[in-house]
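Quick notes on the structure that follows.
With one protein chain held back, the other chains of the complex are shown just where they sit.
Letters A and B mark the chains in the order given here, with residues in each chain numbered from 1 onward.
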Amino acid sequence: MTHTEEFRESLESGLFIGHNIGRSQWHVKVTERCERLWRTQQRVERCWVFSWGEAMVVVVGGGASGLGVAWDLTLRGIPVTVVEAGEIGAGTSGRFHGLLHSGARYVVADPVSARQCYQENQILRRVAGAAIEDTGGYFIAVGEEDDYEARWLSAMRDAGIPAVPVEASALNARISGLNPAQRGGYWVPDAVLEGFRLLYLLSDNVAARGGKILTHSRLMRVHQRNGRVVGATLHTPQGMVDLACDAVVNAAGPWAGGVARLFSDTLSMHLAAGVMLLFAYRRVPVVVNRLAYPGDGDIFVPHGKTVIFGTTDVRQDAPEPPVPSRAEVEALLRKGQDLFPDIAAWRALRAFSGVRPLYANESATSSRHVSRDFSIINHGARVGLDGAFSLVGGKWTTFRLMAERLGDEVARYLKVSAPCRTAEMPLADPRPRGSAGLSPVVCECEGVTVQELSAWKEVGPDEWRARTWWAMGPCQGTMCLHRGLSLQPAAGAEGWRRRVEAVRAERARGFWPAAYGDNAREFQLQQAVRFQTLGEEDADGNP
Amino acid sequence: MGTLKQIIVVGRGPAGLYLSTLALAQGVGVTVIADGLGSCALWGGHWDFVSRDEQGHVVQDPWRWWEGRPPVPEADPVPRSVWRAWWQDLARFWRQLGIVPDHEPPRTNRWLVTPVGTVRPVFLAPQWHWAEEEPRPVTLVGFHHFIDFPVEVAAQNYQQETGCRAEVLVLPHPPLWTPAWQPLQWAWYFDTDPGREWLKDALRAASAPASLPLVFPQILGVDRVDAVFSAIQAALGVAVGEIPLTPPSVGGLRVQRRWERWLRRRGLRLWSAHAVRATATSVELEDGRMLTADAVVLATGGILGGGIQVAVNGAATDPLTGVDLGQATTPRDLGRLGYPRPEMAVPVVGRQVGGRDCDRQGMGGAMILWSGRRVWRHLEAAVGEEAPSRHEGNVGRLS
Partner (left out) sequence: MRETWDACLKCTLCVSQCPVVSVNTDFPGPKALGPEWYRRWQASPGEVMNHVHDCTFCQLCEAACPVAVPVAHLIAEHKAHALSQLGWRNRLRDSLLARPHRVGQWMPVGTVPPLVRRWGGLSRRVRFPSRRRGRVAELGPALSPPRGVVGLVQDCYSRAYDPELVNMAAALLRLWGYQVRLLPKSPGCCGAAAMAQGRPALAHRLAGGLWAQLAREGQGCDVLVTLNATCDGTVRDEWARDGFGLSLPVRPFDALAMEAPAAFWERLRLFSMPDSVWLTHTTCRGKVARGDGHLLALAARAGFPSVRPVDAACCGAGGSYAFKAEHEATAEALAEAIRRQVAEEGAVAGIITDSGTCALHIEDATGVATHHPAYWLYHRYRESLGEGPANERKRS
């Protein structure tokens, strides 16, 4: 049955959404009507989704690799629907250190990956400049001398990554609080990647070209006919949706193993959590790495007005990022003292963890020894399900390259000849931020105004935060939560309470493990404001 | 007063001021050492007895709740008559400051409206607070661009939570307004004659629903709040009240300014300095100076006040005495950290005393009263004076 036939059949049976890439006026009109129905429907039992393209691809995962694939396919003219179980970037992509690697970190252990990082670093600066801050980075030698520096230098030469020697005194002048015992280091083309900014650039551009981004939705089933993918069943906030499609791409990061089971395949994922600590002020102006074998607590990345410090490496089975413990934060701080002796006195903001979704054989002892290279798995070859692909491993920095390779594979399968264009096509903001103008400031920490928040008030609180940075600063929403939420559409007293609780709970998770020193005082100020001034119900659960 | 002539109180929050008042009222000299403003202006200026039980349920009759309950596990319960005497005395003292609680002490908790329109229990509240025995229909007054009191949300929440009508009246903002204005700027503006006139005119022009009380965010002036209230009442002939907002609280600021004025005029000396060590009779300052007195009391405000430091592993210490105060392993533990009782080697009052989560249970006021009285009696007894008979009769007058 062709798509058109399926579509005509389903016109009689119920509701549908559609894609309108490059189709006729008639198609567009019908699509618009379908869209309206889809939107106005509070909840539907069953819904058919169609496209008029030659093909349609469902991408599972709204992180860097998923949205990267979606953008790649969109530019090739292949319609996509992205299915994300949480919010955009809710998985690993929104929980990383923000470093756009130059490759220098992996150049000794993993030169292939390092070279890829360097290439991608250069490409992303071109096409995604709006989400990249070109701070540069230093690799700084501190502690006992070993042969690493020599090996690192020769590997850097081999990989063609620039490294400029810097005197210790110059480093001290540039970076305050640095360990006076450091022995100098090297400048490398590291940069800062604003993860959420890039994710939203990707998703907004995909959506602007007709792609569908379904958040809070899950892939439940893959339909096959004669060993080929022909459709998918999705669980969406509006109900169950059956979707005709020609391929499914599993880019679910740590959840990729679970998604692969829907293809009746198993993936051996190597999951490892990394804990990161966010400091409230931009204590370091550039990326600072320790010049040593990659280990715990050896990266500092200035991220906007903050600094992210990481990370650790703890093997785990579950794909969900664990809430960091205070002991982990303590251990991390101890490591950080090698580079910044006073780090324990820096004002902390939050701690969080991300799960590295590496793909490897089970024998690897530590994920630092697992290649950061990525793999593309064609499940057709493995379990005989054509049109099912998985994209696993890799790094944020190389997401575009990963998407390109997978895009090639999918395009080949769909017999689409369009080449990859993501390395040339700049990611422009389809909905640029307006000027703040004369508008009261809701979030004083991050300077977010009523006007800026109002521009996004139809989205959920998490996306709202990630897009505007509201409630993300040092007070963690203590003073601004009620100011901000009151700008959203009215939801009744019960709805209000639920919204408040949801944001509080999300903030509290990262706040608590970092509640030491002055941040413990901030934590108590928030408790007092919540329970005394705002009379919030105690929804933290009993001890 | 025996040999107790001069005491040092470290800390300038309500617990420190309360103890200073007890001492000054008995003719004992007080030096307060503080390296900040203290916490008075963080809260609305009302004092809680107990608002919620350990399970988080609202307590309506705090008198009954306290019956047979010790303030901290190590202490004896305080008889109702003693509580009553303490509250009565505090209310009498407030009157001297021009803060007039309606009923003193109240028979039950009253309902205070929050900035988001929900209601919470409150015990002793200044006259400005909109704190009623039973919620009743009101007009909530907001201002254009005044985001600290989202009046539409508040009205909806108030109606659904209390079942009482809440009309909404949104006034424009004054011509001098800029987007940088925070509640304090509004309050200072209403302290001026033009500000008060503008408010009266704006209210007249807005035609508020007749007869309903007008409930404002707490910005109706700082030092001249009473004049603002009278002006509105005279102009519109309705009851007026305020809702305390998030910090810095204008209500708390009003109380602190009046209270400290009273203390200063009675010779309180305020040292602006950072204390680094304390013993029972001395305090060492950051610059090396050493102050001595007959007694030292720590009113350093627990974790929020800086009187308790929390390490990364959750271990809590008093930085002035070095005393180990246990370890927090859950977020809830933080609220309960502190000394087991007030009569320590260096006595402690207010949030330095642990064992109760004053934020969650809404009992900060009660803990200040209790710990302040305990420490005061302890100090008097320590210098050889015959201790007043336990709980009965002599509660010591503040004024």
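In the analysis below, a contact is a pair of C-beta atoms (placed from the backbone, for glycine too) under 8 Å apart; a residue touches a chain by one contact, two chains touch by 3 or more.
Everything quoted here is computed from the prediction, not taken from an experiment.
Trainee: Sort through B:Gly68, B:Gly237 or B:Gly267 and give me the one touching the missing partner chain.
Mentor: Only one listed residue reaches the unshown chain, and that is B:Gly267.
Trainee: Of the residues listed, A:Pro285, A:Pro430 or A:Gly492, which one is in contact with the missing chain?
Mentor: In the full complex, the listed residue that touches the missing chain is A:Pro285.
Trainee: Looking beyond the chains shown, say which of A:Glu330, A:Asp518 or A:Glu537 touches the absent one.
Mentor: Selected residue, touching the omitted chain: A:Asp518.
Trainee: May I ask which residue of B:Thr3, B:Gln60, B:Thr178 or B:Ser230 touches the chain that does not appear here?
Mentor: B:Thr178
Trainee: In the full complex, which of B:Pro248, B:Gly326 or B:Pro340 touches the chain missing from this view?
Mentor: Touches the omitted chain: B:Pro248.
Trainee: Could you list which residues of chain A touch the chain missing from the display?
Mentor: Given the touch definition above, chain A has residues 279-283, 285, 302, 304-305, 342, 345-347, 444-445, 447, 473-475, 478-479, 518, 521-522, 525 touching the missing chain.
Trainee: Take the complete complex as the reference. Which residues in chain B touch the chain that isn't displayed?
Mentor: Residues 34-37, 39, 41-42, 176-178, 180-182, 184-185, 188-189, 191, 222, 247-248, 253, 257, 261, 264-265, 267-274, 287, 304-306 of chain B touch the chain that is not shown.
Criterion: only the chains that are shown with their structure count from here on.
Trainee: For chain A, which residues count as touching chain B in their complex?
Mentor: The touching residues are 326-327, 329-330, 333, 344, 438-442, 449-450, 478-479, 482-483, 485-486, 490, 492-494, 496, 500, 508, 512, 515-517, 520-521, 523-525, 527-535, 537-538, 540, 542-543.
Trainee: Would you mind writing out the residues of chain B in touch with chain A in their complex?
Mentor: The touching residues are 42-44, 48, 52, 55-56, 112, 114-116, 118-120, 145, 147-148, 150, 152-153, 156-157, 159-161, 178-181, 244-247, 249, 302-304, 306, 309-314, 330-335, 359-360, 362, 364.
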